[in-house]
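Every protein chain but one is kept in place in this view of the complex.
Letters A, B, C and D mark the chains as written, and numbering starts fresh at 1 in each.
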Amino acid sequence: MLELLERIPFPQQLDRIVIFAGLVAGALITPVVVVLLALLIFDEITAAELVFWLAAAVIILGALGAVLLPNIVHATLSLVVALLGVAGIFLLLGSEFLALVQVLIYGGGVTVLLLFGLMLTNASEDPKVSDGAQKPFAFLVGILLAAVIAVALVDQRWENTEPVVAPFSTLGERLFRDFGAPFEIASLVLIVALIGAVAVARRDRDEDDDAVEEGESS
Amino acid sequence: MNFEYALLIPEFILAGAAGVVLLVDAFRRELGVSRRLIPALAALGALAAGIASLFYADRSTDFAGLIGVDDYTLFFRVLFTVTVLVVILGSHEFIQRNIRHQGEFYALLLVSTIGAIYMAGARELLTAYISIELLSFSLYVAVSLAKDDRRSGEAGLKYVLLGGVASAMLLYGLSLIYGAAGTTSYEGIAAALGDSSVQGSPVLLMGLAFLVGGLGFKASAVPFHMWTPDAYEGAPLPVTAYIAATSKAATFALLLRLFGTGLLPVQDDWQWMLATLSVATMVTGNLIALVQTNIKRLLAYSSIGQVGFMLMAVTTVSDASGSALLLHLAGYLVTNLAVFIAVIAVYNRIGSERIEDFRGLAETQPYLALVITTGLFSLSGMPLLAGFVTKFFIFQAAAEEGFLWLSGVAVIMSTVSLYYYLKVIRQMYVVAPAEGAEGRWRPSLLAYGVTGVLFIGIFVIGLWAAPVLEAADDASAVLFG
Amino acid sequence: MTTSEGYLLLALPLIPLGSAILLMLTPSGERNAIKAITGLASLAMFIISVYVFFAFDYRGDQFQGVVDWPWLQNAGFLGKNGIQLKVGLDGIAAPMVLLTGIVILSGTWVSWKIQERLKDFFVLLFVLVAGVYGTFVALDLFFWFLLYETAVLPMYLLIAVWGSGRREYGAMKLMMMLVAASILIFIAIFGIFTEAGLGTFDMPALFDAEYGRNFQLVMFPLVAIGCGTLAGIFPFHPWSPDGHAAAPTAVSMLHAGVLMKLGAFGIIRLGFQMLPEGAEFWAPALLTLGIIGALYGAIGALRQTDFKLMTGFSSVSHMGYVFVGLGTLNLIGMSGAVLQMFAHGVMTALFFLLIGALYDQSHDREFNHYSGMARRMPIWAVFFVIAGLASFGLPGLSGFIAELHIFIGAFRAYPLVGALAVLTAAITATYLLRMFAQTFFGEPSPRWSGVGEISWTERAGATVLAISIFALGLWPSPWIDRVAAGLEAGIPEVLL
Amino acid sequence: MGMEQVWLLPAIPAALFALLALFNRAMPRGGDGLAILGMLAVVVLALFVTLDFQSSFVDGKFAPGAEHVYAFEWAKIGDSLLIEFSTYVDGITVLMLAVVSIVTLMVMLYSVGYMDGEPRYGWYFAVLSGFAAAMLMLVTSGNLLLLYLSWEAVGLASYLLIGFYWERQSAAEAAKKAFITTRIGDVGLLIGIILLWRGAGSFDIQEIIEVARGGGFDNFYLTVSMLFLFAGAAGKSAQFPLHVWLPDAMEGPTPVSALIHAATMVVAGVYLVARMMPVFDEVLIARDVVLYVGLTTAAMGATMGLVSSDIKRVLAYSTISQLGFMFVALGVGSVTAAMFHLFTHAFFKSLLFLGSGSVIHGTGVQLVEELGGLWRKLPATTLFFIVGSVALAGIVPLAGFWSKDEILVALQGGAPMPLFVILAATSLLTAIYTTRLVLLTFFGEPKDRHAYDHAHESPPPMLLPMLILTGLSLVAGFVAFEGVGKVLGFAGGIGNVVFTQGDKGHVFELHPDVAIGATALGLVGIVIGFVYWWGRAERAERARSWAPELHDLLVQRYYVDHLYQVTIDKVILGLATVVARFDRLVINDSGVDGTAQGIGFTGFRLKFLQTGRIPSYALAMALGVAVLAIVALGRT
Partner (left out) sequence: MSDIPIENFLVLSAVLFGIGFYGVLARRSAILILVSVELMLAATTINMVAFAAYFDHEAFTGVIFAIFIITVAAAEVGLALGIVLRIFRERRTAYVDDASELKW
């Protein structure tokens, strides 16, 4: 386990990456922020809209980074950026709780998990990955799907309603009382994932003693 | 709302049994028990759950509006617990030899059964989704649990990655349907979609397309089936059997309840999708099966072909096709399990999955050859056997709903399927055993018992389907009143 | 025929099924026990068949001995009486039942000499017979089709395991073609049930139901081709020469003798009785295919030098007559068709029995390789000649009475077709006589000096069949009365 | 015992056939005694029938209504079809009964000697009985269907008997040829019968005649029907172009040739046309066809008989020719002449056959080139044979003269002159080839000393029937005269006998011109024969070398057989090959196997979509959902 920890590029390497990534992100997001601020100032957009566009820009840029960056670690970190942007959207939609969950789970859990995975699969030695041969197809299909959905959803005549903030109490009631059963099931899902991940990934150390025992019993 | 947790007792039993199995396995040495106890415990748990579920016969209630506790659920509770019981009993020998982490394995099987049951029982999208994930997660793991088999890991990887994509698609579809209906309960959706302004609206159509795609993956409908052959082939045999049985049946249970109640008002918008998938599925599955040489892969494609038939029943959703589908699922499960358990028993002996290596089985093990033959004939819809009756019903039901052409395609493909089944049967009966093959051998007593029961079951459903059909009809009546 | 005799009808499929189960429980080594069981069972079937044939009162109701049990109802699309286990006999089925009894009796006897897996053979054979009997007596469409398919089901293994020559190819082709043809029947049944909208598979009810004209026009070809394939209708016959060539003796006997009739029977039941308007519309087409098949099979047979291939083509030709008879749409021609089904059944069964008896000794089916066999096997040759003469319609034998009715019927409807049909009979005589001259006559070839007379079981089987040939040929009225009554009651709308 | 019981006549030999066929091995001498006894009984019963028939003779006519004597319903479908066994007795029947029963009895007696020691001796008698049954049924049948039935049965018996020596490949081939050729005619017969049924609604001959007379048929339709019917008659009676089987049929035992291929079965065609003559009278075109076919056949047969070197084949050609004579008579509507000739011909021709059988039996040789001078060794046979030959040549006062004269008279009155000339010339030829046969066989120098040395006269069982037939050949012609006819059992003379309807009664009278001319022709023929073949037959050799092509044409039987052979080999078997190939290549290999392979190949191609790579799987899913989405949007 110790030797595993040593292989994690932490703190120096990660520091560098984070700093570098922050610089790049800043460089990319600054023009957006400037434009949005300008629009806000000239009363073209409201503050909420500014937040939306900002978050959207973060999300899109982060997502693009996640799928385009050749460096696997960069891509993963870029995902974190995108997911944080999603948390911003949640905030905008009045779900502070959800935003919190998003930041905690993704920013904390998932990212670390992914990084672990990266390191365990020797990504630190060869972080550059090449993309598959069907990249052009993928590009077309991605655009196609996005376009079709977007066109369809824009085409839809939506009722003109205002977004409402979900009260915490309501959420609690819903989550722990009304959806108690799914909640229980979800706990099973987590257990399965936990046990499963361990069972699959663990080296079959106990096989030897299985064999021994089989030998005994037979 | 009704929060009577007692309604969920069978699942608690399953979960509890899974926990006990895990614990006993973990502290086996400390407790000093034989490892044979583990499958026994698991089987007991399944049995207990099955019996417990019988107490909910003729109930028509639900848990918190999320999980229906009705005859429909009952039908699948029994079906799934029996399935898991059969798989455990029929393959414990195989599992002992070829699966690592047996405690976890049995626990996963039991837990996944809960997922399967709730997929059938779910009356609300979130519950349905989380149940799907419970089942899927268990299977992702189970597929990858084979010992010393590189294919197992590959199969698991394909399954989990593509499963993730499919989940995303499914969720996207669910979100759009939620957006269109404003609620996630099936009744609510049905009520909301009854409004003609919603029908045919772009958001709904998108939602349906993605929903069909996502569920199509779980059901292995073409073109979302690609994982199926690989996962079937890579997975340990009992898991293949289990996926082919429970996973598929559960998906159809969910499909039928969802499309038969919640989405029924917008039938026009999704019927063609399912019909298309149905045709594509049965054609592709059966045609590719023609050229397979591995028994698992063959059964995988064959099961894809079967999915086409089942999709047909969902396409033409009605009271009749509902009960026909349930009958078909029951018959299909019995048949499929019979084939798989027999194949497992053969595999335990010959250690090969290649169809060629089944040659001369009628000489060396006539009983298993007979079971496999009967099962395969049943799968191809030959008479006296379950497959004939159930397919007849399902096709007839489609014809009743004006889909005679679809029935026609189905019958044609059913005939094509006979060809590749016959190729297997040919190896067993016509080709002489390999040189130097051992003489007659006997499978374990348990394998005899389990296959025997299933073998009789094939004939019982084939010749006296009345009890099962009545149960199916009661269950279907829950949805279609 | 009383209702209590209906239980005998039910016994017809149940006896072979029960025997099959009993056989499965018998150890394979006990050949004598197997022979005893099969012998008794086939004898019982034979006796019951003869009994019900004569017990059928052709002046009485259309369906006699009707008994039924509910099987599935009020579930799904099934209403009251949804699916019943219902049996009954009508004048069309009566001779078919008798035919089955005759053929299985002799078929059982000649199969006793099989050395390998005798038990398995009989299990499959009896399942097949159960299907055949069931189809003839079933009065529920669902069971009818179930049993129809059951009769096809064991075919693959029977041919592929116990056959000879290109047995796997023949078996696979036969099986796949027949099952593929069943597709059409499947579809037709779905259609009929849906269109009738009665929620029941009860056949008498479905006979009486109303079907739209266009529906009938669409569905009848499905039935005709679907069932027709089993009956060897041109051009859906290629399974017949190959399948018959490969099949073991008893299977060829049953298949050519009885199963092909099942197809024609299906056309009458489903086609003519349920879809009379469709039948009327398509009858000329059926007739055309029939006469083409008759000529085609006969001319094709001229060129064959393999006993079984020749008989296979000959079967195509003779079944062509059946379609000609059906296509005439008059009582005489259609009666002739049913009579021909019976006549061809016993005749061709005798052929296959004798060919099998020779092949088992010589392992050669090229008849050019033989000569003077009448010296080596006089009894065999006599039986063969009887079958041959019946085949080309020599008066006094079964073939004549059937073909005569068909000719008359055809002349009544379309004289040209009738003339061609008569001509076909002459061609039939040609190829058979060529074969006779080659095989039986001439100087006995020393090559076959080891080939001796046929065994006693084979003689007994051949005798049963030969007696049937003479019986129909000399005293046809029991058959004709029943068939004509059955047709008149069954398809009054169609008959001109 | 009378006409009502006429069904007994076929029934007795039929029962004997069944008995003998199954149990002949268990009987002494294969049961020949039983067969002969049975036949004797038939002869006696036939006599009773004849007497009964005679008793209905009133006022120079036979009472109508006494004819339809027995019926038994065999098969029936509602009102639409009735198939019954019915017997019918009139003058023609009685005549035929006499011929069939007597000749059969004679032949059976003869066979006791001739067939002695043959393998399958019992089977031989069984089939003879069977044949007798069928033939008797044929002539007593009152409806066409029963007639057809027995028609086929005599054909079968003929087949079995021609192929009696089936170890000889040639016999097997001849039997096959005979059966198939007559079968082709039978196709016509059956078609004709069914066509008549279609028009008249009945198979009953008298009803059909009624309908035909009442104008119930379309004329063209009836013509076609009758032509088909005649095809059957021509096949059975070996008329051109279906005559080819009869010479080959000589492969059978000689008594069989005498019975079946001279006296009885081959005249069935004549009988049929005679029986249907009232209908033929309605359609004269059909009758003319009969006439021309008969004439052609008569001439062809006679010329072919001129060159054949096989004693039995010469007789066979002669039979063909004489049958042609009978059809000529029928062609001009003279049933009397035809039946009369049938009657006399039966006796002298069977006598000739039996005589030739005696020669073959005595020498073991049947090629005339190898015979000669046998009169010293076989005096009785020679005598009998000469009587038969003279009768055949038509010399007063033997049987052949009267009947042939009758035919010539009928032709003179009913047809253009050239036809008469041709027939007269044929009659001349008859005398020539008859003389040739007699001279080459019994006179001159023996050509094969070995055969000659071993030649011996036949035993009494063979000579007795020949003697009886010789007597009949001498006197049978006199039945033509009313008085003689009455004595012999034909009240009113043969002319009255055969016309039972009474409206065309025909009293025999001698036409001196024709009679003298015919006799003269016969004598001339005999003289010519002596000139050419007496002694060493050098003139015949010279004549042969004078026109080798002509000789060749005759020896090759006008190439009709060749034509058939070519037709069968090239056209029919060619067609069969095409069909067989078509079946394999197009229907089986392309249609059935091709479909299967196509499906299999599709599967083979499809499986490569399953690349095993996750991205391509995902791509399939993406495309799938994209298509669903796009089509969904496009639909609205």
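Here is the rule we use: a contact is a pair of C-beta atoms (placed from the backbone, for glycine too) under 8 Å apart; a residue touches a chain by one contact, two chains touch by 3 or more.
Everything numeric here is computed off the predicted structure, so don't read it as measured data.
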Chains on display which the left-out chain touches in the complete complex: A, B, D
Residue in contact with the excluded chain [from B:A155, B:L368, B:A398 or B:I461]: B:A155
Given B:A18, B:L176, B:V371 or B:I425, the one touching the chain that is not displayed: B:L176
Which residue of B:I95, B:I130 or B:A330 touches the chain not shown here: B:I130
Contacts of chain D with the absent chain, listed as residue ranges: 607-608, 610-615, 618-619, 622
Where the missing chain touches chain A, by residue: 46, 48-49, 52, 56, 59-60, 63-64, 66-67, 72, 75-76, 79, 82-83, 86, 89-90, 92-95, 97-98, 101-102, 105-106, 109-110, 113-114, 116-118, 120-123, 129-132, 134-135, 137-139, 141-147, 149-150, 153-154, 158-159, 161-166, 170-171, 174-175, 179, 182, 186, 189-190, 192-194, 196-201, 203
Where the missing chain touches chain B, by residue: 125-126, 129-130, 133, 137, 140-141, 144, 150-151, 153-158, 160-161, 164-165, 167-169, 171-172, 174-176, 178-179, 182-184, 229-230, 233-234
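Operating definition for what follows: only the chains that are shown with their structure count from here on.
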Centroid spacing, where centroids are CA-atom means, of chain A and chain B in whole angstrom: 33
Inter-chain centre distance, chain A versus chain C - centres from mean C-alpha coordinates, in Å: 71
Set of chain D residues in contact with two or more other chains: 596, 616, 623, 625, 629, 633
Shared-contact residues (touching 2 or more other chains) in chain A: 148-149, 151-152
Touch list for chain B against partner chain A, complex: 1, 3, 8, 15, 22, 34-35, 63-67, 96, 100-101, 104-105, 107-108, 111-112, 114-115, 118, 126-127, 130-131, 133-134, 137-138, 140-141, 144-145, 147, 153, 156, 176, 201-203, 205-206
Footprint of chain B on chain A - complex, ascending: 148-149, 151-153, 155-157, 177-182, 185-186, 188-189, 191-193, 195-197, 199-200, 202, 204, 206-207, 210, 213-214, 217
Contact footprint of chain D on chain B as seen in their complex: 157-158, 161-162, 165-166, 169, 200, 202, 205-206, 208-210, 212-213, 216-217, 222-224, 226-227, 229-230, 269, 272-273, 276, 284, 286-292, 416, 419
